[in-house]
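One protein chain is absent from this view; the other protein chains keep their places.
In order of appearance the chains are A, B, C and D, and numbering begins at 1 in each one.
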Amino acid sequence: MLNYFKNMWLGVYTVLVGLRLTLIHLFSRNVTVQYPDERYPIPPNARNRLYLDPELCDACLRCAKACPVNCISIESLRAVPGLTPPLKNGDKRNLWVTHYEIDFAKCCFCGLCTEPCPTNAINTTTEFEYSTTKREDLIYTFVKMSDEEKKEKEEQLAIYQAEQKKKKAAEAEAKAKAEAEAKTKAVNETKNDN
Amino acid sequence: MGLLNRLNEPFEGGGIVLGTVEDILNWGRAKSDWYLQFGLACCAIEFMAVNAPHFDFMRFGTIPRTSPRQADFIIISGTVTLKMAERIKRLYEQMSEPKYVISMGSCSNCGGPYWEHGYHVLKGVDRIIPVDVYVPGCPPRPEALEEGMILLQKKIRHEAIFNKRKRIAEEDKKLGLNIK
Amino acid sequence: MGEKRKIELDYSQLDSERMRLNVGPQHPSTHGVLRLEVELDGEIVTDVIPHVGYLHRCFEKHCEKMEYPMVTPYIDRLDYISSMNNEWPFIMGVEQMMGIKVPEKVEYLRVIVSELNRIANHQIAIATFGLDAGAFTPLLWLFRDREMILAILEKLSGGRLLYNYFRVGGMAADIYPTFKEDVLAAISQVRKTNPEILNLLLLNKIFIDRTASVGILPADVAINYGCTGPMLRGSGVPYDLRRTEPYSIYDRFDFEVQIGKGEVGTVGDCWDRNIVRYREIEQSCNIIEQAINQMPMEGDVKEAFPKKVRPPKGEIYCKAENPKGELGFYIVSDGKNNPERVKCRSTSFVNLSVLPEISKGYMFADLIMILGSIDIVLGEVDR
Amino acid sequence: MQAQEIFDKLKEKFNDDILELKADAPSDPIILINGAELFNIAQFMRDKEELDFDYLVDLISLDLGDNLGAIYIFYSMKHKHRIALKAIVPKDNPILPTLENLWRTADWLEREAWDLMGIKFEGHHNLIRILNPYDWEGHPLRKDYVTPEFYHGMKVPY
Partner (left out) sequence: MEQNFVNMLIENPWIAALIIVVIPLVFVVIYALIAILGELKIASFVQERLGPMRTGWKGTMQPVAEVVKLLQKEDITPDAADKPLFNLAPFLMFAAAFAGFAVIPFSPYFLPAGIELGLFYVFAIGSLGVIGLVMGGWASNNKYSLLGAMRSVAQIVSYEIPAAIAILSIATLSGSLNLNVISDNQSGWFWNWYIFGGPGPWWKILVIPFTLGLGLIYLISTLAETNRTPFDIPEGESEIVAGYHTEYSGMKFAMFFFAEYANMFIVAAILMLLFFGGWNSPFGDFLNQWWMQPVWFILKAFFWVFLTIWLRWTLPRLRVDQLMYMSWKVLLPWGFVCFFAVSLFVMLK
């Protein structure tokens, strides 16, 4: 019987305590950030959409290898030494990036791709507002060389490679010649010895 | 669609009255969106955080409903597995027209991190139900989901109920359905 | 009054049909995509069959395909509420295999971020438990506080929910200048809200009535079912890996292992499990406070990074105290870049298996409360 | 109690069925046993006073190429010691006795091992799939598993 009254009293009392608390909060300041008009602060290192600086990318494929989900696809073309402008930071450009694509529908925003990049070409940004109505819009192409450009580069490369080949061939020929000469010389010498 | 079925007859050059009626109806649908209280995976936690005081999803007129019959749109918040896919399809079919779908996060966009080796993951919820808005992120920030919501509201506002009208086409061109 | 008659009712003769109710996968209080097949006799639960696997994301298959550093993002997605705590045992296991000793600062930083995440996890656990009981307001108050913790963790790691912060041999990024002040501010806010939650929810008579002496889990049953974390501690067993087998630097801190005492009902009921979580928030605050004061602010967190993460051949079981219980990873390495096999001892999976045992004979509304008190995360159950 | 002592205790009781103790750091100590005797060994470990392994931590299934392996990790709440048992079964006939009646947690763990790796547990009351759908084919964690092309009309690969 005592329990019955105690329960009743506790019920009423705790309800009143709760009501008091909610009443206090009813008149306290609210903390809402009204999003499109106001912005909740985002730290600069927040991992949202990736950004690639095409002028810094050397197509070393390290980001693509580090990516756990394989959402980065890179196509590259060998650059012709001498004819190629260097990267933005002054490094030598070994490869031309002909196609650099990140599928943000697949990306898991882990930031692993930014760590091995030797030139800091790929970066996470704080940009997160890019909802779309079509999924294809989430595939971002950062570098896309036009066919003409590609062709030109290929031709240059072909010429260069042909030159290199010729050079190599010439070298090899010269080497072979020298060797042959040396051989004949040696033979002659042995002959002479005899 | 109740009232809409009767009004959906062809009205050539619907005129001002119909235009206004259409605007009001679209306004109602856009501003009062009840969503299905339904979470799948990691994104569901951010989805809960959107309802939290800092972001307050209710500002957009969105109210959670637990029954799909009363919901206007469903947020696919997380990985859809093959085991779950049939249920999601059924949930979508249980919802009453007009209904919309927001695909939240990489997983429901196209399988996300699980697209390559996930033998039990459906690679994109758009393989089973039509998706209106894709929100990228893994998981998307709460603001990103709110942005997706604004995009959906814009889409609804520009829907043509009675007939395709020139004005809408023009406005679409002008606005480009982009929010910035 | 006539003669007192004894009425005997033979219930088996009553023609009553049991109802099979399908709760979930879409249900507001299954905490995700759990499906429960419930057999009801009126309102009384006679049988529960959990069907899991609606979020089976092939974690273990992915581990075999990934190099070691790439596994961490997937581990984040296991128990997505407490990612920091999840990453720790895996990273610790790899470090043990490779024989790496991490710097002092990293250890302290790991403790701080893990305890912060533990607070965030317990806040969600209490909040959703309140929501199951029908109290919506505590949920939002707790989410408001959690936002402060998430802000700190985001500033540190760059991620809001899934951090990918732990690395083999260190951390992904160093602390930022105002780290200490932010952490202390967050703790004081948590300590300010905690009594409010206690008064509004946990000590409310209606809430006590709903949870006390409901879903009683005796200690021996809990151990037999392999329950760990607040589930086991709620039953009165002081099993906390931070104390029983101290890993990292947990032996340096002064904190109490909280156990359920049955203050309002029986030991091991839903209320006990919840009050253990509530008190662990306070203990975590204490640990963070000690850690942040002892932590060396100078030093490089990337000091001990190995050149290539490639553990030698061997197998190891490495565990840590997750907010939900003992989380372990069994890593089998055959000396390659990829692990040969990673098996996750997922806490929620084991804890959930006790549900049919403890929910029979209670009412349907109690079943929801019991499920809420287990604090499962379906990402970890289904992996 | 140390791993060596536990090994000796077990060896004393089941001499031939306890094969060897592998304890080369950094790996955890593992006792290799004969799979057929698993149930008796486990029961002995649970009920013997000095051992008192009342908590089955985990069951790990392995694909070892031609064989399948199962690792059981035990812990004692009273004595605070930990040990792992490893049993190896052939891939074409992977059968182990169930421990469901000793530790109830083994129920779901064994179902999981059956689902993902295909180890059969003899005597389990309800050995059905747990994570994959009930009508799934194959055991995904085996190394030779091939992802199906379609499931219920839904395309599986990307």
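Following the convention adopted for this analysis, a residue touches a chain if its C-beta (ideal position, glycine included) is under 8 Å from a C-beta of that chain, and two chains touch if they have at least 3 such contacts.
Treat the numbers as computed from the prediction; the structure is a model and nothing was measured.
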| item | value |
| --- | --- |
| Chains in view that touch the one left out, judged over the entire complex | A, B, C |
| Option from C:Arg35, C:Lys61, C:Arg77 or C:Arg144 whose C-beta touches the chain left out | C:Arg144 |
| Chain not shown, touching residues in subunit B | 1-4, 24-25, 27-29, 31-33, 37, 52-53, 56, 58-61, 63, 65-67, 69-70, 72, 94, 96-98 |
| Missing-chain contacts mapped onto subunit C | 19, 21-22, 27-29, 43, 130-137, 140-141, 144, 200-201, 204, 206-207, 209-210, 363-366, 368 |
| Footprint left on subunit A by the chain that the document does not show | 4, 8, 15, 18-19, 21-23, 25-32, 34 |
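Rule of thumb we're sticking to: only the chains that are shown with their structure count from here on.
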| item | value |
| --- | --- |
| Between A-C and A-B, the pair with more C-beta contacts | A-B |
| Interchain centroid distance [CA atoms averaged], subunit A/subunit C, Å | 34 |
| Distance from the mean Cα position of subunit D to that of subunit B, given in whole angstrom | 46 |
| Two or more partner chains touched - positions in subunit C | 53, 56, 58, 61, 73-74, 141, 144, 160, 162, 382 |
| Touching two or more other chains - residue numbers and ranges from subunit B | 53-54, 83, 110-111, 113, 115-116, 119-120, 138, 141 |
| Touching residues on subunit C, where the partner in the complex is subunit D | 52-53, 56, 58, 60-61, 96-97, 99, 220-221, 223-226, 237, 239, 244-245, 312, 314-317, 319, 326, 328, 330, 332, 341, 343, 345, 349-350, 353-354, 357, 382-383 |
| Complex contact set, residues of subunit A against subunit C | 7, 10-11, 13-15, 17-18, 21-22, 25, 31, 41-43, 45-47, 66-68, 108-112, 115, 124 |
| Partner subunit D, residues of subunit B touching it in the complex | 82-83, 85-86, 110-111, 115-116, 119-120, 122-123, 127-128 |
